[in-house]
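Since the structure comes first, as structure tokens, the remarks are kept for the end.
Incomplete set of chains, arranged as in the complex.
Note that the chains are named A and B in the order they appear, and that numbering of residues resets to 1 at the start of each chain.
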Amino acid sequence: MIPTLNPVTTGRGVPFLEFIDAASDAGFPAVEYSIVPFAEYAKSTSVNGLQDLLAEKRLRLGSFGLPVEFRKDEATFKEQLAELPSYIELARELGVTKCCTWLFPATDEPVAEYTSRFIRRLRECAKALEAGGIQFGIEWVGPKTLRTLKHDFIHTIPGALELIGAIDVPGVGLLFDSFHWFTSRATVDDILQLRKEQVVLVHLNDAPDLPADEQIDNQRLLPGEGIINLGAMLTALRQIGYHEYVSVETFSDTLPLLGAKEAALRTKQVVDRVLAVGSERA
Amino acid sequence: MIPTLNPVTTGRGVPFLEFIDAASDAGFPAVEYSIVPFAEYAKSTSVNGLQDLLAEKRLRLGSFGLPVEFRKDEATFKEQLAELPSYIELARELGVTKCCTWLFPATDEPVAEYTSRFIRRLRECAKALEAGGIQFGIEWVGPKTLRTLKHDFIHTIPGALELIGAIDVPGVGLLFDSFHWFTSRATVDDILQLRKEQVVLVHLNDAPDLPADEQIDNQRLLPGEGIINLGAMLTALRQIGYHEYVSVETFSDTLPLLGAKEAALRTKQVVDRVLAVGSERA
């Protein structure tokens, strides 16, 4: 598995190049990031210049967030969908093969129409990504504390798989987040029933010592500092054949206070420890 | 437009060959029917024999009901989906190019998962039908009196179009039923905003003199005997370029009492009158 750094962990205020430096210096071989700053860097220098930077920093972009707003009005969706191919083209040139998004678990709208619309829009994105050789991961969001709108929307693995089945494009699978695995009360068996290609990316976070139903989405701990059985989870993921990016996306108020470099370093240490525990090399 | 007879109108108890005779004798050029009895007839004689019968009766099968149960368990769905290609093959050989189904407008299940499952299954059917050159019509069901389960499901033209958009297979459109057009409070303008290819089949029925919200699904009148403005509806459908099958599917207790031949004859007379009113030939 490839330890990967998500900018949430170092704090969202860190500038692009500072984040790249911090990830590289901490020894991360990969980052999960928006592709937009990469595109901007390529525009201000050149794609060759961007490739040189990443080679020098020994970093790759492992996965990027879907740069298309599919949750709002049709005009916004269409406008951003029209820009997707240019990002896909850049991703191809950089050898990036994964893109992810997430689903808010509740809605005030009539659900059948809302679900149909999301499936149509995500399918449009998925077709474009697939044509560019990019897998598309969709994250279910588990915390019960977020389901406060009129109707529940998808918030479990089976629900996410139904949605992915309806999207029906090869290369679409789960963004598998340990925190949502825990808060949606999924089990090791639920992992073992997945096929390798149904897991596009793994997020590695931990949860404070609270019941699943009381967890708060943006209050998470570094891997190994909480109560989630990450060892069992990683073993099961390895068992089904997943051995790619493992991205640490720890929402925390205190971690960013250390500064990007120090936060990245500390994150690298804990993720190495957690990966070693679950690995045959331990 | 091609006047077409649906077996609901003559009563469901009428045997296949008697219905074919009644439709032919009444001068209908086409019927809307299950394809299963056609397949059985071909099996007991031959596809050539079936083709001869239809030529002799000057009848074609205009559209058939989707022979796949997509509303129940996965095993039933998969089993019947596996049989769909043989029906599609027969349809091809008979030159049938339309197949239809309908949506019940409410459910007790979690709606996002239910909607995702329906989209996946209908999409599977649609792909098979499209590969066989067959258009697929989906009927929304309007009466408020049917929406008594926990959650509403799709019951309007915009909702049906969202679902069709999510299915995202060419050749999928609406089964447009006058009774559901009326009970879902749709307008002539709603028709004029449709593209020709979004209408796969038209059902022609009338409604008793009751408010839209009090209409009962299986209590309908012959075209022209009720309060729906069928002339305006047909004019709008012609305006967008629809000029194919117009099938009379009148749920009635009394009509079948006349016997199949007489019921078919009377239906032909009223449908001719209604089609003439809305036509330039009037």
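Everything that follows uses one rule, which is that a residue touches a chain if its C-beta (ideal position, glycine included) is under 8 Å from a C-beta of that chain, and two chains touch if they have at least 3 such contacts.
Given the structure is predicted, the values throughout are model-derived calculations rather than measurements.
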Problem set entry | With 2 chains placed, the number the full structure-file assembly comprises | 4
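Definition applied: only the chains that are shown with their structure count from here on.
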For this session: Tell me the angle, as a multiple of 5 degrees, of the rotation that maps chain A onto chain B over the C-alpha atoms.
Result: 180
Exercise. What is the distance, in whole Å, between the centres of chain A and chain B, each centre taken as the mean of its C-alpha atoms?
Worked result: 45
For this session: Note which residues of chain A are touching chain B in the complex, please.
Result: 110-117, 119-120, 123, 151-154, 158-159, 162-163, 165-166, 168
